[in-house]
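Data first, discussion second: the structure below is written as structure tokens.
The complex is shown incomplete by one protein chain, all other protein chains being positioned as in the whole.
Moving on to chain A:
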Amino acid sequence: MKKYIGKRIINFLIVLVGVSILSFLLIAWSGKDPAEIIAHRGVSNPTPEQIEMIRVEMGLDQPLPVRYIQWLSGMFTGELGTSLTTHQPIVKDLHKYLATTTSLVGMAILWIIVLTVPISLLCARKRNRLFDQVTRGITICGICMPTFWLGFLLLLFFAIHLKWFSVLPSPGWRGFLLPSFALAVPSSCSLIRIMRSSLLAELSSDYVRFAKARGLSANRILVCHILRNALPPVVTIFFQQFGFLIAGGAVIESIFSIKGIGTYLVDSVIAADTIAVSTCIVVIAAIFVVANFMADIINRLLCPWMVREENDT
């Protein structure tokens, strides 16, 4: 296990360095000159000398590798300069927006678990009966439905018709209830489909047959034996969707007027704030890699026999 974790951490670092180089280069070569954009903000019609001054001031005249190293060390010391959009230190911004997004995504994850696990269990238990059929229809609609449309519908219904929520974000967890639900629906719908078939695939295994012959009830077999063995593919895909949750978060954040990392990233791209953009990308990539790592660890805890199979190959 220790060796495995060590290997994964090295992997993690390689991916992060790769992502950071890639995002840095892509933005550096995007053709936009940040110095010129900043100069335009200060004065309406800057002279070439003024632009040059800003370039030197910001270190943009340095060669690319030097700028890359500066940016990288900035990430560790927390000195990344000020954001062009909020005029706050980028690190402080990231801290604030990341916290908001984390609460949003965290709550969406709660929704996903609460929706996926019981519904899939019921579908597997009552397969091809009415509940299963209706769920199939709803989940397929849910997978197809664009998040922004669902967000608008939820706002329209719950905030405008029923007036249970305000259209503008209310403080505290209440404000996250609707947006996190909108974010969770597409993921849970596809996860319900996956988990249902994963449960049904286990249903014909030998150990289920033997458990029946031992006199265990169908419900007990489902919850105590099948569930655990059916989870690994669901866990893997769940954590892979983590990245999509953060990305989809940008859309949801803008619909529900929440200031999170998604909207921050979009604003920074529009403002050509190169440092903020590449830092955001690295942070999101790190979250994504950590999520995949978590999926592996959880699966290993759920199904200890997987460890052996890996050693065999």
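One rule holds for everything that comes next: contacts are C-beta pairs under 8 Å (C-beta built on N, C-alpha and C of every residue); 3 or more make two chains touch, one makes a residue touch a chain; residues count from 1.
Keep this in mind: contacts and distances are computed from a predicted model.
**Student:** When you check the chain that is not on display against UniProt, which of "ABC transporter ATP-binding protein", "NADH-quinone oxidoreductase subunit M", "Glutamine amidotransferase type-2 domain-containing protein" or "Acyl-CoA dehydrogenase family protein" does it turn out to be?
**Tutor:** Listed in its UniProt record, the absent chain's protein name reads "ABC transporter ATP-binding protein".
**Student:** Given that one chain is not shown, which residue among A:G31, A:P48, A:P63 or A:P304 touches it?
**Tutor:** A:P304
**Student:** For the chain left off this view, which of A:S170, A:S205, A:Q240 or A:S257 is in contact with it?
**Tutor:** Touching the chain that is not displayed is residue A:S205.
**Student:** Which positions on chain A touch the chain that was left off?
**Tutor:** 205-207, 209-217, 224-225, 228-229, 302-305, 308
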